[in-house]
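Removed from the display is one protein chain of the complex; every other protein chain stays in position.
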Amino acid sequence: MKLSVKSLIGLSGLSRSEIEFMLEQSESFKEISYRPIKKVPTLRGKTIINLFIEPSTRTRTSFEIAGKRLSADVINFSASSSSLTKGETLTDTAKNLEAMKPDLLIVRSQAAGVPELLSRTVATPVLNAGDGFHEHPTQGLLDLFTVREHKKKIAGLKLAIVGDIYHSRVARSDIYGFSKLGAEVTVVGPPTMIPSGIEQLGCKVSYHLDPVIPEADVIMMLRIQLERGAGNFLPSTREYSRFYGLNLKRLEQAKKDVLIMHPGPVNRGVELSPEVADSSYSVILDQVENGVAVRMALLYLFCGGADEVSA
Amino acid sequence: MKLSVKSLIGLSGLSRSEIEFMLEQSESFKEISYRPIKKVPTLRGKTIINLFIEPSTRTRTSFEIAGKRLSADVINFSASSSSLTKGETLTDTAKNLEAMKPDLLIVRSQAAGVPELLSRTVATPVLNAGDGFHEHPTQGLLDLFTVREHKKKIAGLKLAIVGDIYHSRVARSDIYGFSKLGAEVTVVGPPTMIPSGIEQLGCKVSYHLDPVIPEADVIMMLRIQLERGAGNFLPSTREYSRFYGLNLKRLEQAKKDVLIMHPGPVNRGVELSPEVADSSYSVILDQVENGVAVRMALLYLFCGGADEVSA
Partner (left out) sequence: MKLSVKSLIGLSGLSRSEIEFMLEQSESFKEISYRPIKKVPTLRGKTIINLFIEPSTRTRTSFEIAGKRLSADVINFSASSSSLTKGETLTDTAKNLEAMKPDLLIVRSQAAGVPELLSRTVATPVLNAGDGFHEHPTQGLLDLFTVREHKKKIAGLKLAIVGDIYHSRVARSDIYGFSKLGAEVTVVGPPTMIPSGIEQLGCKVSYHLDPVIPEADVIMMLRIQLERGAGNFLPSTREYSRFYGLNLKRLEQAKKDVLIMHPGPVNRGVELSPEVADSSYSVILDQVENGVAVRMALLYLFCGGADEVSA
């Protein structure tokens, strides 16, 4: 299948069949991480640059492992000590990296729109590894992959996304991805944390968690990002936790086969009680594991593999 | 030989024969670093994560070189920019990394007990690269290896460990390792820097350096870690140096074949005079070189090689 896009900026820009194609491709890569020799020569001689303008060890590690298991050369380029602090424009930094002939740029930034801007600036494909409050498409894809693995389908499922929708790029990618594949998405949180008009993305809104729980097939608990000032939108984390945290008592109201998800890192005792995080309903670590498989598939597809598959 | 442990937390948990087995294995890896092509395919397709919660360039570099010479994929995960700063618990960080299917976690931490805690948390084997004031077992093993290389034996030798015993994980690993292999260990330092009851680990104590020197076959000079507040335990580094520093005059009292060792980095003029550090008695750079060989052996053994050897 030939992808309609050069770069992966967000799930909003992909068709349903493109998303499904990426999920299918991911399946074939998952098995590699279970082999005694977890390495295939697929991307040997390809250069992948992790251009992380916003620091992130976890996502960077997932991409780096994915790249190395495909035999790519992975270069970490962090902005803190880079030319960006010397007055160079972002587009000049990207053009400079492009001149070194990488096959793919993986871009994370605190500002929304940077991956798209850079994708327009350079011929090299760009994978968005999270940009501001915009999208985090690889997270959206691994969430889809994880739900599909457990539920064998996406269409017809009810997904609740709970927490700080306003500041969450994960929420946006999940809303786009799950809606496109036919799930019914409800976002849940305090009014200060739900942007007005979010329904236009194709989801429902609830300011109360309790009525949503019994209906949900999947509950995605978002992280309260205290390090980014989320505290300003809350009276206190204790009060947040009382109204929007998931504990064993609330979990009793849920379906017996509900999936509890979280993009991590978890604030135990805030979004999730430890008992819920470690319960059999939680597929949080499956998400992390599937992240490597999904990213392997995306590295393969956006380094030219999509064209080969279509041929 | 099948190791009795999944992880290498400390030399205190190993038997004499296990330590000797590791030293023998290390010998066969040393030669690789002298080849024109310093690389063997032993760990191809294995993923090793350097989880360094406490920064350390030197030890991290030694492990990274060891891993790459065995063809492993080595991922550096430093805590400063990681999820640990976002409120995630250490065990959750380890479980997240485990979900990415590494074959080995190399853990360094400022707090004692972290490698053991993580080893109990995850199924992945853990190598302790130094934890607080507890142990630094790979340093202990490379010290044993270096002495054995020069003296052809450990049993019966007299080892003096000089300096800040209290805050030294190297001292603890050396006491365990050299004692188990039959050496006689004496720790030497000012009373503020020797914990009471240390004799129970199987060593002697001396508050004076001069009477110990003529007896010693090996003198291990510890680093005064000024950056960790060691100055609070000393009147001054000049006074420390006068009573516990090794200079040419003191060296004259030593055996003609004494070995001078130091785990590095050396404070020249504090623990050792420059003349002693650079003398023919000094095997400090041998220690660094052997560190790569010992770590290659340990990476091999704890990535499953021990079982193969036993089969």
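As written, the chain order gives the labels A and B, with residue 1 at the start of each chain.
One rule holds in what follows: a residue touches a chain if its C-beta (ideal position, glycine included) is under 8 Å from a C-beta of that chain, and two chains touch if they have at least 3 such contacts.
These figures come from a predicted structure and were not determined experimentally.
Undergrad: Out of B:58, B:153 or B:208, which touches the unshown chain?
TA: Answering carefully, the residue with contact to the hidden chain is B:58.
Undergrad: Could you tell which one of B:121, B:206 or B:267 touches the chain left off the display?
TA: B:267
Undergrad: Please identify, in ascending order, the residues of subunit B that touch the omitted chain?
TA: Subunit B touches the missing chain through residues 33-39, 55-58, 61-62, 64-65, 68-69, 225-227, 264-268, 285-286, 288-289, 291-292.
Undergrad: Identify the residues of subunit A touching the omitted chain, counting contacts across the whole complex.
TA: Residues 44-47, 49, 73, 75, 77-79, 81-83, 85-89, 92-93, 95-103 of subunit A touch the chain absent from view.
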